[in-house]
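Take this structure, written in structure tokens, and hold onto it; I'll ask about it next.
The complex is shown incomplete by one protein chain, all other protein chains being positioned as in the whole.
Letters are used for the chains, namely A, B and C, taken in the order the chains are written, and counting of residues starts over at 1 for each.
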Amino acid sequence: MTDQTTDETRAAVAATRARVAALHGELVRYGLVIWTGGNVSERVPGTDLFVIKPSGVSSDELRPENQVVCTLDGVPADGWDNAHGPSSDTAAHAYVYRNMPEVGGVVHTHSTYATAWAARAEAIPCVITAMADEFGGPIPVGPFAIIGDDSIGHGIVETLSGHRSRAVLMQNHGVFTIGRDAKDAVKAAVMCEDVARTVHIAKQGGELVPIAQENIDRLFDRYQNVYGQTPEGALQ
Amino acid sequence: MTDQTTDETRAAVAATRARVAALHGELVRYGLVIWTGGNVSERVPGTDLFVIKPSGVSSDELRPENQVVCTLDGVPADGWDNAHGPSSDTAAHAYVYRNMPEVGGVVHTHSTYATAWAARAEAIPCVITAMADEFGGPIPVGPFAIIGDDSIGHGIVETLSGHRSRAVLMQNHGVFTIGRDAKDAVKAAVMCEDVARTVHIAKQGGELVPIAQENIDRLFDRYQNVYGQTPEGALQ
Amino acid sequence: MTDQTTDETRAAVAATRARVAALHGELVRYGLVIWTGGNVSERVPGTDLFVIKPSGVSSDELRPENQVVCTLDGVPADGWDNAHGPSSDTAAHAYVYRNMPEVGGVVHTHSTYATAWAARAEAIPCVITAMADEFGGPIPVGPFAIIGDDSIGHGIVETLSGHRSRAVLMQNHGVFTIGRDAKDAVKAAVMCEDVARTVHIAKQGGELVPIAQENIDRLFDRYQNVYGQTPEGALQ
Partner (left out) sequence: MTDQTTDETRAAVAATRARVAALHGELVRYGLVIWTGGNVSERVPGTDLFVIKPSGVSSDELRPENQVVCTLDGVPADGWDNAHGPSSDTAAHAYVYRNMPEVGGVVHTHSTYATAWAARAEAIPCVITAMADEFGGPIPVGPFAIIGDDSIGHGIVETLSGHRSRAVLMQNHGVFTIGRDAKDAVKAAVMCEDVARTVHIAKQGGELVPIAQENIDRLFDRYQNVYGQTPEGALQ
């Protein structure tokens, strides 16, 4: 199924590498990452592979060809000219792909405001309509987990399974987002930091006005359904 | 009146499309929008049409020709090569144009600091002279309203009719601004976020010093009148 | 003395116009101004003239040739091809030049953090060594004053005469800085916003540690004198 001799697979891998490299640039543009931080990955359609950012390569040097092709076990796949090791967070991405088949893209950042909520293990309350649209309610907190085994991946899957939110604040760590593809996960990372910042600032100024649950439900439902077949037209 | 066979109308539509596309770039430059967010619209002079940003098109891809020409009912007008659907906020813009004939431009953003005040349903007090100049007093809060009917448009018109401010903070949502044309509304959006940020920061540090009402009145009057025939020369 | 037929005067005016236009770009670069806001001026060496930014021209369109040559009465000087009116703050700049002969440059901004302190009429305490170097102590607050007569200029001169600080926070308004030339005043504006921001953030987190007066004095003295004949070498 991941036979690299197939022209179709080769084309799919090449296209995914190009998308992942380009999308990392969006994390830079929106100020979500610094130095070599942050990582974007995407499943290769029609295969058991995913592509992830290389480890320790600065944003300026990310190219389609240096993105790393991995198996769903989170190790570099043979035969794909992987010149670099994969991101140190690859195990967490792989765990998500193995356990959430509907997920096609994963993003991780230490973006400032989201990480600030995570350092307090405090969920972001849903007090702005754009957040109801995009996340359908609060952005939840996942467990404290140490890099090195499946505990980060497990915490992401446990928190987001069955949850409306595509973003989770991993306690004392940062944010992971999921999406139907990498662009969708990047959008979630950008929107997560935006609402994390806005709600933080709002809260510093005094009492937040809640949005009634029924209105959150209506907004989320409309955004997912009225926008309909193309819930996020921008991504097409 | 909106006969697209008239050369004059065609020229007016083309010029408006160019202005709207370019002005959206100012929202990006000043950091008021992210991803595909925010929208600018402008009446087409001498017609019953207005031009608005397309839905779900990223800022990098906005071009004069993909701006959407709409009737005052908020639907795409026939015969204008509209390749994209209009912004999801088009109904609110149309409601404003129908009910406030003096308004020639409308802008909507979720800019961070303005939205933070909106999440507390708190008007921004007028404690800096630039705010007295530009808004003539506090920036008011409009009602909570859900997208999908005229309630957002109604809330904007109800709040801003007869008010000095060209900006309204829609509760739990974001900011809408109006102007005599799109550039004027964009300026109001830029200035609104600027004063929202400055006054937020000022308030975090302690007690604000009020400006006496008579001084607010003098400043607003001077800015509107002494600058005279061209109250905002920069816009010419 | 301001005879524009003299080659020397013409050269001095042209050089000053070029410096003023370029220095305004530094206000943009450091995020101190938005839209058409802020203004830089500089005396023309060897004359009774100064050059100031035109009114209502956006930063992108500032050119040496559209900077306005004014007399010390704050009105455009005859014979200098002034195509635009001078900044609306010209009267305040002129008042400073008339009353502080040692001042060669003036800058005005509504930069965010400095204006936030001004909205509380609170001086910025000197708790960082760079502030002791540059301002020699706290940055003082000037009176509330309305545009339209000499009251702003008078407030600046009254506050800064005999003061170590080259910056004054005009209550509810913004910041004015002075310098031996325009570059020196721009540097003061950049540094003023930087310390306004740093000290604001420091204060939000808890008790500030004061710097002993004798240490402030030693730092200021060293910065002015040890750096010696060229106290700010960077400006040469």
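FYI, contacts are C-beta pairs under 8 Å (C-beta built on N, C-alpha and C of every residue); 3 or more make two chains touch, one makes a residue touch a chain.
Predicted, not measured: the structure shown is a model, and the values here were computed from it.
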Among shown chains, those touching the left-out chain: A, C
Residue of A:T71, A:N99, A:T112 or A:N215 in touch with the missing chain, whole complex considered: A:T112
Touching residue (missing chain; options C:V127, C:I152 or C:V175): C:V127
Those residues of chain C which, in the complete complex, touch the missing chain: 30, 127-130, 187, 190-191, 194, 197-199, 201-202, 204-209, 211, 215, 218-219, 222, 226-227, 230, 232-236
Positions on chain A where the hidden chain makes contact: 34-37, 55-58, 85, 88, 110, 112-113, 115-122, 144, 146-148, 171-174, 200, 203-204
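Here, only the chains that are shown with their structure count from here on.
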Superposition rotation for chain A onto chain B, Cα-based, multiple of 5°: 90
Central chain (by mean CA position): B
Distance from chain B to chain A - Cα centre to Cα centre, in angstrom: 32
Geometric centre distance via CA averages, chain C-chain A, whole Å: 46
Residues of chain B touching at least two other chains: 204
